[in-house]
Structure formats: structure tokens, C-alpha cells
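Here the complex is missing one protein chain, while the rest keep their positions.
Think of it as A and B in the order they're written, each chain with its own count starting at 1.
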Amino acid sequence: MFDLANWRNPETLMLNLTNGILGIVTVVLIVWISAEAIYEHVVIGKSTNAKH
Amino acid sequence: MVKKKAMLIDISLCVGCNACQTGCKEENGLPPNEEKYLSLTAYTALSKHNDLYVRRMCQHCDVPTCVSVCPVGALTKSEAGPVSYDGEKCIGCRYCLQACPFHVPKYEWSSTKPSIRKCKFCPSRIAKGLQTACADACPTGATKFGDRDELLLEAARRIQAEPGKYVSRIYGEQDVGGTSMLYLSPVPFEQLGFDSRLGKIPMPMLTMSALSKVPNVLSVGGVLLAGIWWITNRRTEVQAYESSLKKGDVPPHEDDA
Partner (left out) sequence: MRTLRLPRITAGWRPIATILILAGALAAVARFTLGLGATTNLSDEFPWGLWIGFDFLGIGLAASGFTIVAAVHLFHAKEYEPIVRPAILTAFIGYLLVVLVLIIDLGRPDHFWHPLVMWNPHSVMCEISWCLMLYTTVLSLEFAPIILEKFNIHSPIKWIHAISLPFMIFGVLLSTLHQSSFGSLYLIVPNRLHALWYTPMLPVLFFISCIASGLSMVVLESLIFSRKGRPFLPTRLRANLAKIIALALAVYFVVRIQDLLSRGAFREMTTLTYYSVAFYAEILIGFVIPFSMLVFEKVRTSHSGLYSASLMVVLGFAINRMNTAITGLERYPSQVYFPSMIEIFIMLGITAIGFSAFSFIAEYLPVFTTAEAGQAPHQNEALNRVQEPLLLPPECENPRPS
């Protein structure tokens, strides 16, 4: 996935950059969507409790 | 009528010298290093099982699976035996890699214009009446080149002459409908990595049973669907007619129930 041995090679550089960016995007998306799901769950929890 | 060529590989005669691989690499302009497995630069390779050396390469089947699955006909079987590959036609779908029961084709994954690589069966040499490069290089006669029917007789003769020496089976005689590479072995073939589940029916027959039904589906299906359209169309007309009857627009017809 990441080739750090000959990173000066332009092709390897491009591959490393691409995988790096995609890795960051993966983390961001997972955190974002999980947070929203948890938030929704918590909000629903509070609103159903509030009814009583 | 070109005679079908084949190679008889007698595993009991192979000493593992690797001359076949060297000869093949030289003939095809491949790097001369010794390789243990089939690869992009080794169209034939020896694998060691205890004291025996087993030579594997493209089997150049009589009814090749790879030829039947290639959507653009990049792989073709010639009368003399070789299964040849035309990289210019290839679209890179890799169905041949998926379908080959012997896991032969190797793909140039690192290229941006990849092709598959495999043994070619030295078509130019065969055309000139010569042996294949590997058969030529083999010092012990473990690899023997010749006409398929003659080699089958030769193999049967060897088994009969020394019954204890060989397993009484010629691998490739009928496997997947017969291949150009015929093997004789002193031990059961399963122990040497040969797939013995393959059966006698060529794999392409399995797909044929489905593909041959295509014209039927088109014709029968077409008539059926058109007929259903016609019948249900009548019903909608009848419904519209009956509803206009109820409204009193149209006087009842003597045929109405």
C-alpha cells in the first residue's frame, strides 16, 4: 500500500500520496457518519424520555 | 490435414536439470534465471515432490477452456495443437485466468497495457518441422515431442512393458477432453499436484448447455410476451367497453352476457 523505500520514484510517490489521501478520507467519513448516528440515537433517546 | 502434435512427459525420467526451462527462456527471449513456478518470465517450471520433478506448463487442451471464454477470441486453438494468444485483440477481462483449470495464464499486472503470458508450444518451430525448444533441450528424453496419437501409443507401450514402474494412467489423455501434454508418473498423480477431479468432459461443454438455449429464449420468449400483451390488451379493451356500457353510452350488444 505504501512504498517508503524508494519514495522519490514519481510513480511510487503518486501511489503513496493517493493512498494517504484516501486513508484520511476514510477516517474522516467513518468518524463523521458514526458521530451523526450516535447523535441521532442520543437525540431520539432524549426526546422519547422527555415525553414522559 | 495437419497432424496433431503433443509432448509426452515421463516423470520417472526427469532428473530436474532444468534444461527445458533454460531452452524455453532462450527461445522466447526471457531472462535466464532459474524459476520454480510459472510466471511472466517462466513459461515452464519444475516443482519438486519428494524425489520427483514435475514439469508444468500450458496443457494446450484439445477443447481449451480459455479459448471458449475469451469474449474477443484473443486465444485460438490451431489444428497442430498450440493455443495461441493475440495481445492486440485482448481487452484484459481476465476470464481466461479465472477459467483455466490448470491455472496457467499469468498476467502483466504491473503494465499499463497488460497481456497474458504462457507457453506458446513453439508454433514457429513446429511449422518448420522442428521439435519444441524444451524437447530439444531435454537430455534424458523425459520430454518427448511428436504426433499425439503416436505418443499415446508410446505411453501405453511403456506402461505395459514395465507395469510396476508407472501408474496405469496417462494424464492428459482424456482429462478435460484431452490435452496436448501427456504425462506418465510412477506415483498417483494427485500426489504430484495434478487435479484429478477435472473429469473427461471439456469445461466449455458446461457453458454450452446454457448458451445453446439463447435462441430458444429469444424466440419462445418473444412469442410468449407478445401473446401476453395481446391477451391482456383485449382485457383492458373489454373493461373500457363494459364501463362505458354502465354509463349508458353504448346500447348492449346481443353477445353481452
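In the analysis below, contacts are C-beta pairs under 8 Å (C-beta built on N, C-alpha and C of every residue); 3 or more make two chains touch, one makes a residue touch a chain.
Small disclaimer: the values here were computed from a predicted structure and weren't measured.
Student: Among the options B:Ser124, B:Thr140 or B:Thr207, which residue touches the chain absent from this view?
Tutor: B:Thr207
Student: Which of B:Asn18, B:Thr65, B:Thr132 or B:Ser180 touches the chain that is not shown?
Tutor: Looking across B:Asn18, B:Thr65, B:Thr132 or B:Ser180, the contact with the absent chain belongs to B:Thr65.
Student: Among B:Leu30, B:Ala99 or B:Leu152, which residue is in touch with the absent chain?
Tutor: Answering carefully, the residue with contact to the hidden chain is B:Ala99.
Student: List the chain B residues touching the unshown chain?
Tutor: 65, 67-73, 89-95, 97-99, 101, 103, 105-114, 195, 197-198, 203-204, 206-211, 214, 217-218, 221-222, 225-226, 228-229, 232-233, 235-236
Student: Counting contacts across the full complex, list the positions on chain A that touch the omitted chain.
Tutor: 1, 11, 14-15, 18-19, 21-23, 25-26, 28-29, 32-33, 36-37, 39-40
Please note the rule applied: only the chains that are shown with their structure count from here on.
Student: What whole-number Å value describes the gap between the mean CA coordinates of chain A and chain B?
Tutor: Roughly 45 Å, centre to centre.
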